[in-house]
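A single protein chain has been omitted; all remaining protein chains appear in their positions.
Just so it is clear, A, B and C label the chains in written order, and each chain counts residues from 1 on its own.
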Amino acid sequence: MGRVHAETITFRVPSADVTAIFDPNGAAASEVAESYGIPHTADTSNEIINDPAIDAILICSPAPTHSELIIAAARARKHIFCEKPLERDLNRIDALLEAVNKAGVKLQIGFNRRFDANFARVRQAVVNGEIGMPHILHIISRDPAPPPISYIKTSGGIFMDMTIHDFDMARFLIGDEVEEIHAMGAVRVDAEIGTAGDFDTAVILMRFRTGVVGTIDNCRQAVYGYDQRVEILGSAGAIATNNLYGNEAVISTSSEIKRDLPLAFFMERYKESYANEIVAFVDAVKNDKPVPVDGNDGRISMLMVEAARRSYAEKRPVKLTEVASEAISTTAR
Amino acid sequence: MGRVHAETITFRVPSADVTAIFDPNGAAASEVAESYGIPHTADTSNEIINDPAIDAILICSPAPTHSELIIAAARARKHIFCEKPLERDLNRIDALLEAVNKAGVKLQIGFNRRFDANFARVRQAVVNGEIGMPHILHIISRDPAPPPISYIKTSGGIFMDMTIHDFDMARFLIGDEVEEIHAMGAVRVDAEIGTAGDFDTAVILMRFRTGVVGTIDNCRQAVYGYDQRVEILGSAGAIATNNLYGNEAVISTSSEIKRDLPLAFFMERYKESYANEIVAFVDAVKNDKPVPVDGNDGRISMLMVEAARRSYAEKRPVKLTEVASEAISTTAR
Amino acid sequence: MGRVHAETITFRVPSADVTAIFDPNGAAASEVAESYGIPHTADTSNEIINDPAIDAILICSPAPTHSELIIAAARARKHIFCEKPLERDLNRIDALLEAVNKAGVKLQIGFNRRFDANFARVRQAVVNGEIGMPHILHIISRDPAPPPISYIKTSGGIFMDMTIHDFDMARFLIGDEVEEIHAMGAVRVDAEIGTAGDFDTAVILMRFRTGVVGTIDNCRQAVYGYDQRVEILGSAGAIATNNLYGNEAVISTSSEIKRDLPLAFFMERYKESYANEIVAFVDAVKNDKPVPVDGNDGRISMLMVEAARRSYAEKRPVKLTEVASEAISTTAR
Partner (left out) sequence: MGRVHAETITFRVPSADVTAIFDPNGAAASEVAESYGIPHTADTSNEIINDPAIDAILICSPAPTHSELIIAAARARKHIFCEKPLERDLNRIDALLEAVNKAGVKLQIGFNRRFDANFARVRQAVVNGEIGMPHILHIISRDPAPPPISYIKTSGGIFMDMTIHDFDMARFLIGDEVEEIHAMGAVRVDAEIGTAGDFDTAVILMRFRTGVVGTIDNCRQAVYGYDQRVEILGSAGAIATNNLYGNEAVISTSSEIKRDLPLAFFMERYKESYANEIVAFVDAVKNDKPVPVDGNDGRISMLMVEAARRSYAEKRPVKLTEVASEAISTTAR
């Protein structure tokens, strides 16, 4: 993702420059720096964090490194863009949010899908009242193929790795908080995923505070490709999105009417949304606007992951207040 | 078609009864009579035409028999429903229309496609002004497979056999008369069709009196099935129809996104329109309303067939006034 | 529904005749008898049940009358078609099934949607292995508008009135039994429905014995019309159905690309499936084949309704074995 964001800033954000990058793998850093004309590759992350000429940093490292980097950056008064998940440990989330708040810096979380034209259109329809008051939400989010078992083992589980995006999407689309979650999971695609302690198929039932009910459908394998759709029924109508395709050609033969498969995976499907989120972050920093996805959004998505885990383990619906005694005090945008 | 209409009247038109049928093939007539509880199979068509208890007759016999039957029926003061083409000889059309007019009976032509829900919706959009003033019309009308060569030989040619429906559709949808026709034809599907003196593929360019331009696309073979679509561009929008399918299921596999083929041929595709036209005919007869497709419609479609033939033979655009010196005096509905 | 079935047998089933009908409302019975040429209107249901010339009866009366009529008909050795729900009391279901089994008569339940071309195609895809082994099922089943409150009060609740069809659909499509149900319900459409002790919106999570997971989405009001769709993800692909429309015309204007609303309600949407189920029943009776939807299907759908009710009331997933201690011994087709 570091490379993707470097490319976006270089080519699409004239008002910002990537002045330095750091990667423990120095060769990788040099290669990216050369590709995008980045003047400096740092020897440590601190070198970047403490550079007074730098306004903001993007954290694209593995999740376990996030809280330490965020806290250091906040202390150095840098604005921060951090990839999801914000941090796997709920206590450390509280600590890093405190540091961010205290420093008064901006923290944006990489829930890029909010910036996808399809999902943004759905949110717009809800906000505009085009479908009235929402009643039911469905999110379908399936990968084309499972990752290697080695990845599964360190992924934090399907809820943290896949569903977290959908949890954020649910809050974003409805504009309300989920109160209760009931998660069913199954090993359907690959028994080794089960052996690794995870599952590959999940269906989740959610109830929002305002009474909206919703489902999430996740699977590690949809053989026809990356399947990313949502649908909302409201009091005045419904809105549903379809997948995106590389072309719109329809071929009719003597056996079927057909088209080519949808865009293959997230890099193709969410190309524009990855760029859009960075454009929005730079805009927030430069013009001192609120970031569109903040630390609280990162925190609540993790509360939902934890509620889903408990629900799956205990085979019962779990309220978010069971996970964090403290009430969710803010409302999603 | 006789059987189809007998079924419609029996099952869908409570206000009318089929009291007698005639077919030179007596066994066929008896079989149909039995299927639909028709009380009488006549020995001659005149027996029916002259039966004072009968109000209307349906002529479903081959084209060369039409004018004689129509004239006889008109003289017997019977209302008449006649399959297309009304009559292949333009002079005889004039004669039979005169007989019909003189007798004051109704004559409806079997252009059933006007009664199809898709095409009726297109016409409604034009009439309602939903797409503004029409500019361009496209008609696509392709059969799933060519008929036997023996049929081709007596078909009267592709313009009389296939395009005649589309000529009527063009007038119906636009509500205006075609002034000029330029037809290109080609033998693409089966060389034997060429040997038989016909062609199997045609594209026709038309200009209407009001300046609307249009095309017709005909082919004896679309391997994916019966392809029947129209599209109109107008000053305030456009309307286009799609084919009809036996089911709406979409299957996604590792190689494609697909659906089953459209409804196979005219008996499936136009099932409802065949019934609707008879319902409309009975309604016109019983309630003394104008028939929705009259003798003039039958005549003009034949003028268009003749213009297309000349255009193809002489490789040039042909005006309808070249075919019939007498101006077309009425306007299609 | 009695009228619908009478029309089907009269017009589409040449091998069967409706010889008598009974309705407590004699005028209604006479009107139907006249419409379809039915020779006799009985004074009591027993008159029909005990008529030795009659082979089979169709029960289209309210649910509370079903078990008594079924038991009487079984004793009279009549084959039986019964509308859903089979019977609301689980104990009485056991009793009537025993009577039917003892008499050796056929009992078909009116789960007509199995005979819809769309859903039949989905089932065929599963049986043929076109999508591999099913993983996840989604059923969406929404009415265009809520019924009167008076109807709601005697409907038996949304699970019995609406969801029962979807419970049967779930078993039919997957070909497996549901083991556990978790139902969430909400009053979203009309507060009076809540006052009447029911709710109008429901989302249900199901786990099948083989591990397939599924959801059902029900709402009493989808303002755009009757919304009836299903979708299955399998190991080798997916299949999804769309709604049915009165026409396929697409209109493009300066503000949107649009089409007319889908078929309005069940009488239009399921017209063919209502006919098909009767054709299948007559075929089963005349040719001594098993009925396609039997008494056991009627019983299990009621067990699911009961499990959904408990789940909703107790806010927890409920196993079907909690509802009926006796294991479900047969497998859905």
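Definition applied: a contact is a pair of C-beta atoms (placed from the backbone, for glycine too) under 8 Å apart; a residue touches a chain by one contact, two chains touch by 3 or more.
This one's a predicted model, so the numbers in the text were calculated from it and none came from an experiment.
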Problem set entry | Hidden-chain contact residue, picked from the options B:Val189, B:Val230 or B:Val305 | B:Val189
Seminar exercise, completed: Out of C:Arg209, C:Arg259, C:Lys286 or C:Arg310, only one touches the absent chain, namely C:Arg259
Problem set entry | Residue in contact with the excluded chain [from A:Met133, A:Ala191 or A:Ile251] | A:Ile251
Problem set entry | Hidden partner chain, residues of chain B it touches | 132-133, 135-136, 138, 142, 182, 184, 186-189, 201-203, 205, 207, 211-215, 217, 219, 221-224, 227, 233, 235-238, 315-317
For this session: May I ask you to list the residues on chain C that touch the chain which is not drawn?
Result: 222-225, 252-262
For this session: List the residues of chain A that touch the chain left out of this view.
Result: 11, 14, 35, 117-118, 120-122, 125, 130-131, 236-244, 246-254, 260
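Going forward, only the chains that are shown with their structure count from here on.
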Exercise. Comparing centres built from CA atoms, which chain ends up most distant from chain B?
Worked result: A
For this session: Could you say which chain's mean Cα position falls nearest to the mean Cα position of the entire protein shown?
Result: C
Seminar exercise, completed: Between chain B and chain C, the Cα-mean centres are separated in Å by 41
Exercise. Can you give the whole-Å distance between the Cα centres of chain A and chain B?
Worked result: 58
Exercise. Counting only residues that touch at least 2 other chains, which ones in chain B make the list?
Worked result: 252-254, 260
